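Here it is, the structure, as structure tokens.
Only one protein chain is missing from this complex, and each of the others stays in its spot.
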Amino acid sequence: MDIKEIIFWSLSTIAFITAIYTVIAKNPIFSAISLLVCFASIAGHYLLLNAQFLFIVHIIVYAGAIMVLFLTTLMLMNLNEETEKHKPAIAQIAALVIAVALGIVLMLAVRKANVILTMGPMTDSIGDVKSLGTVLLSEYFYPFEFISVLLLSAMVGVVLLMKKDKTAALK
Amino acid sequence: MRALTYTSFLGIACLVLEIFNLRKIVVPVVVIALLAILGINFTEWNGSSVSFYNDMLRADNFALAFTGLLIVTAAGLVAMSGSFYDTEETKLADYISVIVFTLCGGIALVSFSNMAMLFIGLEVLSISLYILAGSKRRDIRSNEAAMKYFLMGSFASGILLFGITLVYGATGSFNLAQIALYASGPGVDPIFVVGVIMILIAMLFKVSAVPFHFWAPDVYEGSPSLTTAMMATLSKVAAMAAFYRLFSVSFVNNFSGFAWILSVVAALTMLVGNLTALNQDSFKRMLAFSGIAHAGYMLLAIMSLYQNTANALFFYTVAYTFASLGAFAIGISVMKRRKSEKIEAFNGLGKSNPFQAVALTVFMLSMAGIPPLAGFFAKYYVFFEAIKTQHLAVVIVAVITSAISVYYYFKLILAMWTKDSEETDAPAGAISYIAIAAICLIVTLALGILPSLVPSINQVASK
Partner (left out) sequence: METPQSSYIPIIIQAVFAAGFVATMLGLSHLVGPKRKSQIKDENFECGIKSYGNARIPFSVKYFLIAILFVLFDVEVIFLYPWAVNFKVLGIIGLYKMLLFMGLLLVGFFYIIKKGALEWE
């Protein structure tokens, strides 16, 4: 086996196991940590595909910032009480059936897929930060600027939903 | 497509006004600016160069017409927000900026020509709506609405993104025209089909079609009423137009495989929406189910895709938007005065406020599709298109369900005119609600008498 293949299979195994553990873990903190490991192994996949920017984003934003948010959210809740009720068995079975069906459909579709036809030649520069930056700031500059609207909207939302009302405090 | 850029800057201008403590003038400034943008928008009508920003957006007549409708809707909502948020003056500019950002998302959704714009537009629209849905922080129902909407909406966004990825994997492009080129070619890849179905699911979720409608009643009921009005009009119209645009441009050639899925979904949506609306006693919940049912009628237009359906869909959305917006304008003013969201709150409105009662009656009749009003022609056009494309069975379901719908619309009308209320003192309500309702009333009546007032959106100039 090629070294790349070995890395691929070990990363996939880790990602798979940790993803399942995220769902089934009883303790939410374990769930979050396992998700963190899952993110890290997916970031490794990005690196294998030479998508450096995605790798960096995944580590900094997802594994770094979003996970901090998840953990903070867990701290906001009262973890001592076991308040979460288990879903009825029928819902669990239905979810399982749908997930398995989706998985089978995707696998069959991907097996039959013939994807590389329309792509350009595969070179080392595909997916690296430099070529991504060129595309982002030339062809995709409008969506890029539009993202700032998305971020601003989220900012206003955070302040709107979380900041204590000054007038209410005065009354 | 300068409207999107200007609207984005308008939203940011709201924040600047807030920074400089000018929130007193924000409502008139935004309404006037929106009307100005509306004017600018229509200067591009029938334009010869429609592709903007490296073909990210296309300012064809379809996009311009829907952009105009969305801007008018947003202007109405902003005009009402001044009196709706009168207890939270310090937050007024924030609310209005989020409303304008929602409009930005909507405009991106109706004019996109690239999957990247579709996704970002949908996210801008959705995230702004999640915020507004939860903006009543002390109200547990508002929290629940925001939470439900956020979880389910982000899941749908995830499915949409997955679908876009698969389509990209098959076609190698985000551009709608490129995707259409691929789709019309021989040998479409299986992952393309899976991708399109995933996109279909996400879009059906966003327009709250059965069986992806479960979020709608709870979210509509729990959100602040003005946000509910926004979800029922702006967000639904934008999602519907995006749906139509995506499928009419990109996937029209392999559409025969999806048409039967859509016809089943449309029939189910009309049945479930109308039948469940029958025994609702909350005004907002009733309108939520009525909104689901209307999504079903609009799906008829998407189902029978071909040249003229864009006109039918546009007419339907215009009629539906104005009737809904007007109904919410009066509904909000009544619910605010009576401090209740039940249909009983409307008891005796005919005696205390005859104008409001008359207007609300007209809106309800228009939504039910009673002949001389806009809603009748809307349904007529949509049914006509569906019959032309041999979807007779679905049209029969549509006709039967619209007959059923008359019953629950009349429940509200009867409450207003025949029942008496214990509360006799009913002040008129803020002037902005009445003004919006009056404008909607005029439009609803005018379109009923002269349906040709709505411009045909077939592009005259070449692309």
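For reference, chains read A and B in written order, and residue numbers begin at 1 within each chain.
In this section, a contact is a pair of C-beta atoms (placed from the backbone, for glycine too) under 8 Å apart; a residue touches a chain by one contact, two chains touch by 3 or more.
Predicted model only: the values in this text are computed from it and were never measured.
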item	value
Displayed chains contacting the withheld chain	A, B
Which residue of A:Ile6, A:Ile20, A:Val97 or A:Val158 touches the chain not shown here	A:Val158
Chain not shown: contacting residue from A:Ile6, A:Ile20, A:Met77 or A:Ile104	A:Met77
Touching residues on chain B - with respect to the absent chain	12, 15-16, 18-19
Residues in chain A touching the chain absent from view	4, 47-48, 50, 52-53, 56-57, 60-61, 64-66, 68-69, 72-73, 75-80, 123-125, 128-130, 132-134, 136-138, 141, 144-145, 147-149, 151-152, 154-156, 158-159, 162-164, 166
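Criterion: only the chains that are shown with their structure count from here on.
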item	value
Gap in Å, rounded to a whole number, between the CA centres of chain B and chain A	30
Of chain B, residues touching chain A in the complex	4, 8, 11-12, 15, 52-54, 56-57, 88-91, 94-95, 97-98, 101, 104, 108, 114, 116-117, 120-121, 123-124, 127-128, 130-131, 134-135, 137, 166, 169-173, 182, 189-191, 193-194
List of chain A residues in touch with chain B within their complex	105-106, 108-110, 112-115, 117-119, 138-143, 146-147, 149-150, 152-154, 156-157, 159-161, 165-167
